[in-house]
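The complex is shown incomplete by one protein chain, all other protein chains being positioned as in the whole.
Letters are used for the chains, namely A and B, taken in the order the chains are written, and counting of residues starts over at 1 for each.
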Amino acid sequence: MATRQGQALGRLAVAPAVAALAAWSIVPLALAIYYAFLHYQLDNPDNTFFAGWSNFYYFVTDPFFAKDLFNTVALVLLVLAITIAGGVLLAILLDRPMWGQGIVRVMVISPFFIMPTVSALVWKNLMMHPVYGFFAHVWRAFGLTPVDWFASIPLLSVGIIVGWQWLPFATLILLTALQSLDLEQKDAAQMDGAGTVDFFRHITLPHLMRPITVVILIETIFLLNVFAEIKVTSVGGLAGNLTYLVFSQLNDANDVGEAAAGGLIAVVLANLVSAFLVRIVGRNLEA
Amino acid sequence: MARRESLAKKSAWTLVAWAIGFVMFFPIFWTGIAAFKSEADAYSLPRTWLTSPWTLENFAIVQARSNYLQYVFNTTVIAVLSTLLGLAFAIPAAWGMAFQPETKPSVNLSGKAWALILLFFFAVTAAIALSVGWRMTDNPLLGLALILLFGLPIAAWVWTRRTGDKLLWMLSTKMMPPAGALIPIYLIFNRNGLVFRQWGGVDLGDWNLIDTFAGMVPLMMLLNLPIVIWMLYTYFKEIPFEILEAARMDGAGLWQELSKVLAPMAVPGIASTLLLNVILSWNEAFWTLNLTNKNAAPLSFFISEYSSPEGQFWAKLSAASLMAIAPIMVLGWFSQRQLVRGLTFGAVK
Partner (left out) sequence: MGSIQLKGVRKDFGTVAVIKGVDLDIKDGEFVVFVGPSGCGKSTLLRLIAGLEDATGGQVLIDGKDVTEVGPSERGLAMVFQSYALYPHMSVRKNIAFPLMMAKTPKDQIDAKVAKAAATLNLGDYLDRRPGQLSGGQRQRVAIGRAIVRDPTAFLFDEPLSNLDAALRVQMRVEIGELHGQLKKTMIYVTHDQVEAMTMADKIVVLDKGAVAQVGSPLTLYNKPDNLFVARFIGSPTMNVLSGAAAAKRGAASIGVRPEHVDVSTTAGEWKAKVRLAEHLGSDTFVHADVEGAGQMTVRREGEAALHAGDTIYLTPQEPRVHRFDAAGLRVA
C-alpha cells in the first residue's frame, strides 16, 4: 500500500483535521494561561494589570473551592458506583433469554438520550418535589415523612439524576462485552461443573474487567464536567463542582482572571484521568 | 446455551427484567403522561393519572409562549451543520489514517530538537510580549503570537507523528474540560472580551459570536470531531485495502476508486457516525447554556428556562420536555451499537 503518491495524499488528507484540533486544543489553553495571570474584570476592563499568581491564590482560598473540589470528586465516585454496580447487574440480566428483550433494552437505555436539562428538571419537579413529587407520594403511602431532596441531600440528589443518565451507557457497553463472551466458553464451564456464582467470579467478571475500566475512564471524563444538572436545579451553592465554580466566577463575579485560573486547575485534574484512558486505548490500538 | 432454560426460569427473568426496565423508564413515562394533563392535575398526578381528563393544550401553550419551533430549528441547524462540517474534516482524515497509515514518524527529530524548537517559540512569544506590552487588548500582535506560535509547532509535531500517535493525540483533545476552555472561548466570542476588538488597524468592534450559528456550529464541530474521526477510522479499518487496490488494477482513477468503490462501502459507517454526532450535539448542554440565549439557542437552553418559573408549570414543562427529547430518543434507539463503538473509541465493539 505504500506508494509515495498515496502516502503524500494521506498526509494531506489528515492535515485539516490536525490543524483544526491543534487550534482547538492549544489556542484556548494558551489564552487561559495568559488570562490566569491578569487581574481582569469584565465590568472594569480598563483596570487590568499583571497579577502574578494571585488569581490561583484567591481561587484556591475561596471558601467554595474546597467544598466544590470535594463535591467534584464525590459526584464522580457516587455516579461511578451507581453505574458500575447497576450496569453489571443490568447487563447480566439483559443477557438472559426472555420475552420482549428488545423492548426492555430500549426502556433501559432511553435515559441516555435525554438531554441533561430535561432530566434535571423532570427529576427535580415531577419526581423529587418534597410535596407533589412522585417520591413524596410513595413516602407518604408508607407513612413516612417525604424527603426534601435538594434541600437536605443536594449532592446525592444530583448524583441520582446523573447516575440515572449514565447507567444505560454502562449497561450498554457491558452488555455488548458480555455478548462477545463466547458460547463455547459458557458450555465448557458448565461441563467443568461451574455453578452460577463460580461462573460469574471466574469467567464473567474477569471478562468484564477491561470494559469496566473503559467505562470508568470515559464516564469520569464526562462526570468531571457535570454542569447543566447543577445549574438548572439551582443547587450550585450547595452542591456545586469545579466546573460550576468556574462558571460562577465568570457569570456572577465577572472575574476573568480567577475563572481562568480555576479552569486551569480543572484542566490539570482532567489530564490526570485522561493520561490513563489514553494509555488503555493506546494499548488496544496496538493489539 | 447448550441447555434450554426452563420455562419457569425464563418467565421469572422476564418479570424481573420488565420491572427494572420500567423503573428506568419511569421518569420518561411520567413526563409523557403529565404532558397531556391540565396543570392542576399534573400536581396530583400519582393519584389521578388514570382518572383525570387528557388534553393537548400544553403543547399549544408551549409553542405560543416561547416559540418552540424556533428552538427546534436552532437545534437542528446546529446539530446538522456541525455534523456535516465535522464529516468534511473527519472523512479525509480517517481515510488517510486507515488506508495510508504511517508506522514511523515522517520527520525524525530528537526530543532535544523538539524541546529547542518549543523553547525558541516560547522565547519569541516572550520577546513580543515584552516589547509590545502584555495587554492583548492594546496589542493584537500578542494574541496572534499566542495563537500561531503555540498552535503551529504543536500541529506540525502531531502531523509528522506516526498514525497511532496521531489518533491518540486526537483522543486526548477530547479530554479538555470545558471549564478550562470556557473563559478563552467566551472572550473570543464576546465583543466585550476585547480579544478581537481591534486587530492591527482593523476595527472589529462589531465582532460577536455569542448566540450565533457562526459561533456555535464550529464549536460543536470541534467538540465532537475526535469522536467522529475515531468512529469513522474504526469503520474504514474494516474495509480491506485490497478491494481499493483491485479497483486501481481495474483502471479506476483516484476519484473513481473513492466514489465508486470506497464510498458505497463506507456509507453505513458514515451514516452511523452522523447519527451519533447528531445525538451528541442535540443534547449538549454546557456550551449552549453559556453561549446562547435567544437567536441560536437550542432546545437544551429552551428547557433550562423552566428552572425559574412562575406559578404552576409542570404540565407545560412536561410537554416541552417531551417535544425536546422524543425525536432524538427514537434516533438513539436505532443507534445503540454504533453508540458503543463511538463513545468507547473503538475499545468495545
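Everything that follows uses one rule, which is that contacts are C-beta pairs under 8 Å (C-beta built on N, C-alpha and C of every residue); 3 or more make two chains touch, one makes a residue touch a chain.
Because the structure is predicted, anything quoted here is derived from the model rather than measured.
*Asks:* Give the residue, chosen from B:I243, B:A271 or B:A326, that touches the chain omitted from the document.
*Replies:* From the options B:I243, B:A271 or B:A326, the contact with the absent chain belongs to B:I243.
*Asks:* For the full complex, which residue in B:L118, B:L152, B:L168 or B:M265 touches the chain that was left out?
*Replies:* The missing chain is touched by B:M265.
*Asks:* Who touches the missing chain here, B:I117, B:A156, B:A252 or B:L331?
*Replies:* Selected residue, touching the omitted chain: B:A252.
*Asks:* Name, in rising order, the residues on subunit B that touch the hidden chain in the full complex.
*Replies:* 103-104, 240, 242-243, 245-253, 256, 260-261, 264-265
*Asks:* Quickly run down the residues of subunit A that touch the omitted chain.
*Replies:* The missing chain touches subunit A at positions 1-5.
The rule we apply is simple: only the chains that are shown with their structure count from here on.
*Asks:* Averaged over CA atoms, how far is the centre of subunit A from the centre of subunit B? Could you give it in whole Å?
*Replies:* 15
*Asks:* Where on subunit B does subunit A make contact in their complex?
*Replies:* 1-3, 5, 10, 13-14, 16-18, 20-22, 24-25, 27-28, 30-31, 34, 43-47, 89-90, 92-93, 95-97, 99-102, 106, 134-137, 143, 146-147, 150-151, 154-155, 158-159, 164, 166-188, 192, 194-195, 222, 225-226, 229, 241, 245, 254, 279, 282-283, 285-286, 289-290, 299-301, 303-304, 306-308, 314, 317-318, 321, 324-325, 328-329, 331-333, 336-337, 339-340, 343-349
*Asks:* Provide the residue numbers of subunit A that touch subunit B in the complex, in ascending order.
*Replies:* 1, 6-7, 9-32, 34-35, 38, 42, 45, 48, 50, 90, 93-94, 96-101, 103-123, 125-127, 132, 134, 137-138, 164, 167-169, 172-173, 176-177, 180, 183, 186-187, 190, 210-211, 214-215, 218, 221, 224-225, 227-228, 231-234, 242-243, 246-247, 250, 256, 259-260, 262-264, 266-267, 269-271, 273-274, 277-278, 280-282, 284-286
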